[in-house]
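A single protein chain has been omitted from the complex, and every remaining protein chain is retained in its original position.
Residue numbering begins at 1 within each chain, and the chains themselves are lettered A, B and C in the order written.
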Amino acid sequence: MNKVGSFIGRYQLSHFIILALLIFVVMPLALDSFRLNMVGKYLTYAFVALGLVLCWGYGGILSLGQGVFFGIGGYCMAMFLKLEASSPENTAIQSTPGIPDFMDWNQLTELPWFWVPFQSFTFTIFAILILPAAFAFIIAVAMFKRRVGGVYFAIITQAIAAILTILIIGQQGYTGGVNGITDLRTLHGWDIRTDEAKTILYFVNGLLLFGCLFVARYIIKSKLGRLLVAMREREDRVRFSGYDVSAFKIFIFCAAATISAIGGAMFTLQVGFMSPTFVGTGPSIEMVIFCALGGRLAILGAVYGALVVNWAKTSFSESFPELWLFAMGALFIGVVMAFPNGLAGLYQTYIAPWLQKYVPEKFHWIITNRNPEESGAEIAVAGETASEDEKKSKAGELSHAGN
Amino acid sequence: MLETNKHIGPKDFVLSIEGLTVSFDGFKAVNDLSLYVEEQEIRVIIGPNGAGKTTVLDLICGRTKATEGSIKFKGKELTKMNEHQIVHAGVGRKFQNPSIYEDLTVFENLELSFPRGRNVWGALTFRRDKEVIDKVQEVADMIFLGDKLDMPADLLSHGQKQWLEIGMLLIQDPELLMLDEPVAGMSVSERKQTAELLNRITKDRSVLVIEHDMQFVADIAHRVTVLHQGQVLSEGSMERVQNDPKVIEVYLGH
Amino acid sequence: MFADYSMAELTSIFAMQGFAGLILFSVFVLMALGLAIIFGQMGVINMAHGEFMILGAYVTYLTSNVFSAYLPESIYGSYFFIAMILAFFITGALGALVEWSIIRHLYKRPLDTLLATWGLSLIMQQIYRSVFGAREVGVTLPDWLMGSYAITDMIEVPINGIFVMVLTIVITIAVALMMQRSRLGKQTRAVVQNRPMAAAVGINTEKVDRLTFALGCGIAGIAGSAFTMIGSTGPTAGQLYIVDTFLVVVFGGASSLIGTVASAFTISQAQSTMEFFLSGSMAKVLTLLTVVIILMLRPEGLFSLKMRR
Partner (left out) sequence: MHSGTRPKTGNLRRRSLLKNLLAIPAALALAHAPSTLADAANTTGLAVTADTVKVGILHSVTGTMAISETGSVQAEKLAIEQINAMGGVLGRKIEFIQEDGASDWPTFAEKSKKLLVNDKVAAVFGCWTSASRKAALPVFEQYNGMLYYPTFYEGLEQSPNVIYTGQEATQQILEGLDWADKTKGAKKYFLLGSDYIWPRTSNKIARKHIENVLGDKVVGEEYYPLGHTQFNSVINKIKLKKPDVVFISVVGGSNVAFYKQLKAAGIDMSKEKPLFLTISVTEDEILGIGGENIEGIYASMKYFQSLPNDNNKAFVEAFKKKWGKDIVIGDVTQAAYLGPWLWKAAVEKAGSFDIDKVREASPGIELTTAPEGYVKVHPNHHLWSKTRIGQAQKDGQYKVVYESKELIEPNPFPEGYQ
């Protein structure tokens, strides 16, 4: 903890390794390529959930518009792929060959200016990383500089998601409308639709996810992470210790946006299209439940949350389609009421002690974290979510309304 | 009361408040207030409930924005600055109820208050080096918590929490320290220790204290300002203020 | 764009457009009123508000079926009033149940009420789908509610529009009176301002919470019942209202009924004016965008008192 290099303790490391084994070894061995691709898709949602752990769990900022950033990332990637798929040869039957098919149907005769740069892969990567952060920055500066938080932020981000959906659907000549950008084929001539390509993309996705997990881990173990925890408790104190609270909130919100966008870009690559349904209010809230189920303070929990919810969704809707919404609804209510710390809390309270009984003592460091030096804010905070929200509700959310 | 100050030029003051007014929907919590604090002075503000004492501190540290008037700290206008900029300028504030991070340890509380890595990048790259550890230890010893560094802050007694918050200010080494009721809820022995602590730490800085406990005020105050209905009612030495008929009327009249 | 039309035509169109704006205003107020009580007074974010409205609509649908099946045709015309009263009590009762089983455990965690009620909304949708089928149901309206009243040749005023407006006025006044005058209203405000103190002076805060929540849901039920006249009744129809409703409440400053009414008025007039001059989609986008930007610049909403912290 005293050195940057050791930001992952032994206990955390063991859990990173378990997750890595699960994603990189168990899943690919146990699943056929069809199921593996589905898991790959679920893992793209884990990026969003991870972003939410940072900005909601740690920063106390609940955004109901994370789908917006997921969508921006996804659309950037889709624009690049669509341009590649719309070579003049492929689109020879169109009245204007060389532009995406939906533009041709909408009487566009040349590529709109904002599509042009997406012919470059470098620019696309750049856009995926920068655009969502820039958009998040604008929202965050406007709101956090004025100390808007909590519920208001949630509702405004939800409205932004709604606006963006209507815009994308309405401007179909430029965006592909409600159908989205479909029929994406190759990346630099490499066919992304084959099983091999999907397996490779799965691993790339997994590696990127781990990259983001490490970044997130670094952030929350840094002083910035402790400051975020401190801010949720005593925003004024942090301010009067000389910190610009809004700057930290802006940073963490932008970081969450970028992480979500990476997920979105990987989604497009693995699923083969992008559509406005992932931008709207519904999916944005669903993504919050991935995070809540995993444990809003657990970065690894975000991955498990995304996997479990989506896995349940798929298997439920395969066997009992009618019951799926009941299960999903019950999950929301149950997690909030019974397990505010999600799977991570469940693990720490019930599973870890149970495991300890059966595992030799010298391996206990894998199961629980007993070294307080390693724990830092994270463990101290576990189990405290309720009370923090409580304070938050009094301090942040209602205060700015004038009380 | 103000004529005593008239012959002193503004540059001698650490803090000079002039014509300060703040109104909440027409109610003037602070009304055309002027107040001057000298270097290394311990100034205590007293006054009945609702006199605007806490509001004055809020205004100085930027928590509340002034409707009119100016607050100059070492020649810098504070009314136009954000809270954290005011802190950077050298003003530290302790709240009425101890405002510490209860989920963090004493060490972490002090470490977070250490004035390094205050921007985003700094916070990301902040490292707990020897300088930090030494400084934390030094401050902790000063606030009688040297042996409690690893204790979660919420396990401290009320008085210890007050000290911790004072320590969190000290580690920033502010030139103006503002304390809102620092001995409220403390035992008699804790009060004594606190008075001693304050006397020690105020050697090279100015202090603005709000306090109700008159004995404590008498122990520490260089000068006393009495606020009433958002205005200065009386100002001067403790003795002088205590004998001011207007002060007596306000306190007894209630 | 108006060169082709006579003065009389333009006048009547503008009159009707103004009226359209007023109907939209009434719709917004009805939608938002229940939420304003729940969110503004209790700080609870009820994402299932739209589903409570749809419950009111389904109650109306069932009442209408019962009336046409079992009761003489002569009194069919009055079923709508019965339906609204039933909608109020049934949604209110469900609201009380939800408050008891879920909300009361979450008062200190407003963001968590958001998630829990979202879950609740999913469950309610699926219940509607299982009970009433996935399709929309057609609510037959009494004849006297349909049709319009012609003021001049050009100006025709829809009767159900007037009905919604009158209903809105009545309910708004009733709610305002209740909050200001009645015992429950005073107790609610007391509890909102200082819960421990209210409890200390003998107010049964649990009961007040339950009744307030039930009242908010009940009003949503009435709104849903009224909306069968102008909108669709299906399992997911409630979702259509939720973003608009929250924006109205937040834009109004959350804590005051006057704010909610003013905000509903501003948004509805802006939207209906823009709809007339622009295409419908763009009007919607621009309205939402303006509201969001104003909220960013003035987060406390239109109406709120600047108070001492």
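Going forward, a contact is a pair of C-beta atoms (placed from the backbone, for glycine too) under 8 Å apart; a residue touches a chain by one contact, two chains touch by 3 or more.
Fair warning: this is a prediction, and the values are worked out from it, not measured in the lab.
The chain that is not displayed touches the following shown chains in the complete assembly: A, C.
Residue A:Gly180 is the one among A:Gly51, A:Gly67, A:Pro132 or A:Gly180 that touches the chain not shown.
Among A:Gly65, A:Pro100, A:Pro132 or A:Gly272, the one in contact with the hidden chain is A:Gly272. Checked against the full complex, the candidates C:Ile159, C:Ala199 or C:Leu286 give a single residue touching the omitted chain, namely C:Ile159.
Checked against the hidden chain, the listed residues C:Ile103, C:Met165, C:Met179 or C:Ala237 yield one contact partner: C:Ala237. Residue C:Ala20 is the one among C:Ala20, C:Ile82 or C:Met178 that touches the chain not shown. Where subunit A meets the omitted chain, the residues involved are 32, 34, 38, 41, 93, 95, 101-102, 104-107, 166, 169-170, 172, 177-180, 182-183, 185, 193, 271-273, 275, 277, 314, 317-318, 321-322, 324-325. Although one chain is not displayed, subunit C still touches it through residues 5, 9, 13, 16-17, 19-20, 23-24, 27, 126, 129, 133-141, 146-150, 154, 156-161, 229-237, 239-240, 271-272, 275-276, 279-281, 283-284.
As a working rule, only the chains that are shown with their structure count from here on.
Taking the mean of each chain's C-alpha atoms, the chain closest to the overall C-alpha centroid is A.
The chain with its CA mean position farthest from that of subunit C is B.
For the pair subunit A and subunit B, the distance between C-alpha centroids works out to 43 Å. In subunit C, the positions touching at least two other chains are 305-307, 309.
Taken residue by residue, subunit A touches two or more other chains at no position, since every residue touches fewer.
Within the complex formed with subunit A, the subunit C residues making contact are 39, 43, 45, 47, 102, 105-106, 108-112, 114-116, 118-126, 129-130, 239, 242-243, 246-247, 250, 253-255, 281-282, 284-285, 288-289, 291-292, 295-297, 299-301, 304-307, 309.
Those residues of subunit B that touch subunit A in the shared complex are 61, 63, 82-84, 87-88, 92-93, 95, 99-104, 108, 111-113, 115, 117-120, 123-128, 150, 152, 168, 172. Those residues of subunit A whose C-beta lies close enough to touch subunit B in the complex are 1-4, 218-219, 222-224, 226-227, 229-230, 233-234, 236-245, 247-248, 251, 372, 377, 380-381, 384.
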